[in-house]
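This part shows chain A:
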Amino acid sequence: MPDVLSVASLTKTFPGVRALDAVDFTARSGEVHALIGENGAGKSTLIKVLTGVYAPDTGNLTFNNRQVAFATPLEAQHAGISTIYQEVNLVPLMSVARNLFLGREPRGRLGLIDFRRMHREANEALRRLGITVDVRRPLRELGVGTQQMVALARAVSVDAQVVIMDEPTSSLEPREVQTLFGVIRMLRDRGIAVIYVSHRLEELYEVCDTVTVLRDGKLVHTGPIAKLDRLHLVSLMLGREVGEVREEGATKFSGDHAPDTRPILQADNLTMRHHLHDVSVEIRPGEVVGLGGLLGSGRSETAKAIAGALAPDSGRVAIAGETIRTGSPPAAIRAGISLLPEDRKAEGIVPGLSVRENIALAALPRLSRFGLVDESAIDAIVDTFMKRLRIKASGPHQKVGELSGGNQQKVLLARWLAMNPKVLLLDEPTRGIDIGAKAEVQKLIDELANDGLAVLLISSDMEELIEGSDRVIVLKDGTVIEELTGPQVTEDALMRAIATTGSPSD
Partner candidate 1 sequence: MTDLALGGKAADRERILRHLQSYGVYLGVAVLLLLNIAVTPHFLSAENFRTQAVQVAPVLIVALGMALAIGSEGVDLSVGSVMALSTSLLSLYLGYGTWIALIVAIIGGAAIGLANGSLIAFIGIQPIVATLALMVAGRGLALVLLPQLKDVRDPTMASLGSGDVLGIPYLALIAAALALLVAFVVRRTTFGRQLLAIGDSRPAARLAGLPVRRVLILVYVCSGALAAIAGVLATARLTASDPTSLGNLMELSAITAVVVGGTPLSGGRVRIGGTVAGAVLIQLLTATLIKHDLPPSWTQIAQAIVIILAVYAARERGKR
Partner candidate 2 sequence: TGCAKSEDDGDKSSASQDQGDSGQVVSEPSEGSGPTCAIDAYGGKKLDLKTATVGFSQSEKEANPFRIAETASIKAEAEKRGVKLLTANAQSQFSKQISDVQDLIAKGADLLVIAPLNSDGWEPVLRAASAKHIPIVTIDRKINAKACKDYVSFIGSDFVEQGKRAADQMIKTTGGKGKVAILLGAAGNNVTTERTKGFEDRIKEKAPDLKVVFKQTGEFAREKGQQVTEQLIQSKPDITGIYAENDEMGLGAVNALKGAGKKAGDVKIVTVDGTRNAVQGIVDGWIDGVIESNPRFGPLAFQTLDTFTKGTKVSQDIVIKDSAYTKTNAKADLGKAY
């Protein structure tokens, strides 16, 4: 198979970090090439260098046997490299169709855009991916997963020689993942080179041919994936011995907790027009309650309504029997509710502030006296959590915006753990987190529950949801359709609950 895109001894430094260190990488036509590594290993950076977002410090880029240097993503795109970047990168206020066709709108007379055709084609492109939405609606009204599928549709609808996908599945549900894999196979069969980044190892074995492993910005392995078993792959990623890795199971959950009998969180009949209908959730101290459902089923809304980030039209939220004001994050936080939001880029991190300030942000009032900040108290807390969660940064003063996705997530976890919450609402806590960190986060959830914390876990990873939760509440179209308890908490039961009632777009 011919090489299409390759780089030799590529180096890229950011202030204080060498993100890529003499990395060689080659993508071949008709091959799906997995790119893996821990959070912060440099995968996204590599992709951004390949596609002209960043300029490399050193290293040569060869495309179709010609030396190239892409100055902008546009140039890369014109050359035939199509990319889905890690964070959904579309324009939220524009319509779905406009997003799909930005820059290559079908044009009619006088060079004006032919909207009729554009909408028709957009509809078709999405339908092929199993999505039916009104393509004239603003993109932001779609759930994250659907947005991701739009980005996918955009990437594959151009004539590309190379298609790059940076963690495309992190916000997709199983059915959509299968659609995606179908698309990937179709691309491969057409002789297109696919570069695929994911933390979900099973997926790699399902669709990839070759794998490249990065660790701390260095290339540690590249070769056919079939020759490498899962254990080996993990040990390469983490830089630990195979034996060490073997001892760890698939998920880090220990199993059942021994919850209290009286619920600490009671959310009754939360209703929000179009989004939630009479959703009630109760969590007891020491219990992990899972929220299951398809994309757009209202899981995030439920969590946000409980945490005050959205104001429900009616309904009640109480902590230890005391009703709290809804629609007010400070009130919820004072009562002991913490929410790890799903969209960490927009709603979680404060990118321009340092790791330190981000961790201390919510706890500031407690960490200050008479309105003056107690710096040493902050240092202590920051130090503790950076160690405990193994946050990888050049120091507490690095800007959070510069961290890799996984480390940003850990910073957010640290922010909330520093609050000593009573109830922790985790919306996709392990999305985009490498398996090492994922295991740590899962272990942490377990520990927290054992320490008596009430946890609400939202996850599109069925396995994680089933293994982690004591109880699973299943939502569909903003309504609770089933509650799985005790022995019922199995993947099969969950699947069945979701499947029997159909998918929301039908």
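Inclusion criterion for the candidates: all candidates are chains of the complex that A comes from, given by their letters.
The definition used in the following text is that a contact is a pair of C-beta atoms (placed from the backbone, for glycine too) under 8 Å apart; a residue touches a chain by one contact, two chains touch by 3 or more; residues count from 1.
Keep in mind that this is a model prediction, so the values were computed, not measured.
> Please find, within this complex, the candidate from 1 or 2 that touches chain A.
Chain A touches candidate 1; the others do not touch it here.
> If you look only at chain A, which of its residues touch candidate 1 in the complex?
13, 15-19, 21, 40, 53-55, 57, 216-217, 307, 309, 329-330, 332-334, 339, 341, 346-353, 357, 360-362, 364-365, 368, 371-373, 392, 394-395, 415
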